[in-house]
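Got a structure for you, questions after.
All protein chains of the complex are present and in place, except for one that has been dropped.
Going by the order they are written in, the chains are A, B and C; count residues from 1 in each one.
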C-alpha cells in the first residue's frame, strides 16, 4: 500500500477543514495556558495553504509539502508558524521529486519533519508541547512499518500514540512556550499544539482510509 | 413662635445628617438624568459646613447662613454649588445681624434665597429643577404666614408644597441643567435638586418641631 | 470597581501629586483649593489662559498646562465643576499683568462657577473674560436645553489660544480667537461602556453587552440614542455626518463686559461646514478605547471627509478628553484658517501635548 500525491492533497484539504472545525476548541485550549490564538492561527494558515494548493497540485509531493510549509511560515505567525512551517518544509525536502510514498518514504518524511520541529523549538518530550504528540507518533509509525504493517495500520498506531501523547500533556508542567510562564498553573490543561498535531495526523489516517 | 439661632444651627447640622443619609439616593436620581454626583456633592458640601459652624455659632444668624453659603460655594462645585451657595448667602444677607427670626423674617429670608437661585440659574417653574420645589414652598409659606399661621404650621405647608413640587418634576421634560440634554428621556424621573431642596426644608420643619 | 486608586476621596489630590512629581519642569500644583499651574508662572506681560472642569477627563485640563498652552487648570471633583475659589486663586497665581482668559465648557455648573470666579477676579482688579465652548452637535436645540455642551473643541481651543497668548496677543485678541475657534468647531461622541465615578463605585449607566450610546456627554450623561453596536465604519459615519451636516446653530451666551463690569448677552451663530474647508480633525478615546481602534475610526473619517470635500490638514488621534475608563470615541472637526493653523503649529510642551520643543 502506498500513499499517492492525490491523497496528500486531499489530506491537506482535510486538515484545513478539521482545523476550521476545531478553531474555537484549539483557541479555548490556548486561552487556558497561552494567548488564545492557536486555533485562529492554524485556521488562517491552512486557509492560505488551500489558496496555494491549485498552483502546485500537479507538481511532486515534495513541492506540495514545501509550499505548504512556506504558506504556513508566512501566515500563521506565533510559535505555531515557524514550527509547523518547518515541519512541512522538512517533510517536503525529505521526499523531493516523489509522486507517491512507500511506507519507508513516510518514515523518512515523518522523521525529518519531527526533527525539524525539535531543532527549531528545542523542546523535549515532557515539556508540554506538540513534541509530546509528534515524537510518540513517529516512534509508533516507524515501529509498525519495521514490523511490516501496512500504511493504514501504521498510521492507526501513530494516531493512537499521538492521542495518548496529547492527553499526557494534561498533567505536565510546561517548560517551553508561553504556557511555561504559568508554572504550576499550567498543570491540568491539554496543550493546544499537541492537540493540533494529533488532529493533523488523524486527518492523514482518515484520508488514507477513504477509497483512494 | 420664633425661630432661634440655636435652632438654625441645629437645622444645618440636621441637613448634614439628612444629606449623608440620602447621599446614595440623590446620586441615584442624578445618575438617571444627570451625572451621578448630586448626593456626593451635597454631602461633601455640608460636611464642610459642619467644619465651619463652630467658628460662627456664636455670631448672628445672618453670619451663620452666609458662612454656610460660602462653604457650599467653595466645596460643592457643579450646578448645586453656586445655586445652594447663593441660596444660603442671600438668606444670610436678608437677616443680617439677627439672633432670632419672626415668621415675617422667615418670609423675607426665603424670598431672598429663592430669588437668588432664580437669578443665578435662570430657571422657571416647570423646567424640572430645584426651583420647582422652592417656589411653591415659598408661596405656601408666605400665604400661611399672611393668614396668621404659626411658623411650624407654615413650614408644614411649605414642606408639603415642596414635596408636591418635587413629585411634579417626575413627568416634566427638563429644560435647564444637565438633564435637559436628555430631551424626552428626562421624563419619568424625579429631579435630584428638587429632592435635595425638599429634604433641606423638611429638615427645618423637623428641627422647629423638636423641643427648642 | 476596577480602578487603581486608594480612597476615592483622595483620588483627585493623589493624581495631582503624581503629576507634580512627574513633571516638575512643566508645572506645579496648589492644593486646597486645587489647581495646576505653569512652573514659570506668572509669565509677565502674557495673557494667562485658564481652564478647568470636573476631573475624570484627563489629560484635559491639567495635562495641557505648560509652555504654549494653559497657564493653569482647575480640576473639580470627578465630573463635578470646580468651585470659584479654585479659579480665583489660580488666576491670582498666574496673572502676569495682561489679564486672564477663562475657557469654559458649557455645562450649567461650570458656567455658574466660572462666572462667580470672573466676578471675583474683576473685583480684585484682574482683567478677565469668559469664553464658552459649546460644540456638541448631539444637543440640537438651545431653546429647550442648557445649550450645546463643551467637548472636543476645548482641547483645540486651549492649544490655539495658548499659542496666541504666548505670541503676545492681548486679552481681547485671545478671547476673540477663542470665540472663533468655538464657532468653527463641532464634536460628537459615543460610548460602548459606561464609566464608574470612584466616589459612587458603580457604573453611571447600564449598557447591554450588545448596546452602545450615541451622543454621550463626557460626564457619562446618557446620550441621544441607545442602539445595537454597529461597525466602526457605521459609527464613524453617524458621528461624522452629524458633525459635517449640522446646520447653522444660534445661541445666546453671556460674556463679561470688562468696562462696565457686568454680564452681557451675546448672540452667536456658527456656520455649517462646506466643501473646500480645511479642518483639524481629532479622533479621541473616551479613556478605555485603545489607539488601534481610533485609527480604524480615523481611516473612515478620512474617507468621509474626502468625499465631502473637506481636507484634514492636521490631526490628533489619541486620548485627550476622556470620561474616566469609558470605552468609546468622539470626533471633533475644526474649520481652521491660517491664523489658527499658525498657532496650532507653534511649539507646545505640556505633559499630554508636545511638539516643536
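Methods note: contacts are C-beta pairs under 8 Å (C-beta built on N, C-alpha and C of every residue); 3 or more make two chains touch, one makes a residue touch a chain.
Quick caveat: nothing in here was measured; it's all calculated off a predicted structure.
Within the whole complex, touches from the chain that is not shown fall on A, C. The chain omitted from view is touched by exactly one of C:113, C:193 or C:332, namely C:193.
Of C:6, C:252 or C:311, it is C:6 that touches the chain left out of the display.
Looking at subunit C, the residues touching the absent chain are 2-7, 11, 14-19, 21-22, 55-56, 58-59, 63, 192-193, 209, 212, 229, 231-233, 235, 287-299, 302, 315, 317, 319, 322, 324-325, 327, 329, 351-352, 354-357.
Against the chain not displayed here, subunit A makes contact via residues 27, 31, 33-37, 40-41, 44, 73-83, 120-121, 173, 175-178, 180-183, 185.
The rule is short, and it goes like this: only the chains that are shown with their structure count from here on.
Shown here, the protein chains touch in an arrangement that is not a line, ring, star or fully connected set. Distance from the centre of subunit B peaks at A, each centre being the average of the chain's Cα atoms. Between subunit B and subunit C, the centres computed from C-alpha atoms are 32 Å apart.
Subunit A and subunit C have centres, each the mean of its CA atoms, that are 56 Å apart. Shared contact sites, meaning residues of subunit B that touch two or more other chains, are absent. Multi-chain contact residues of subunit C (touching two or more other chains): none found.
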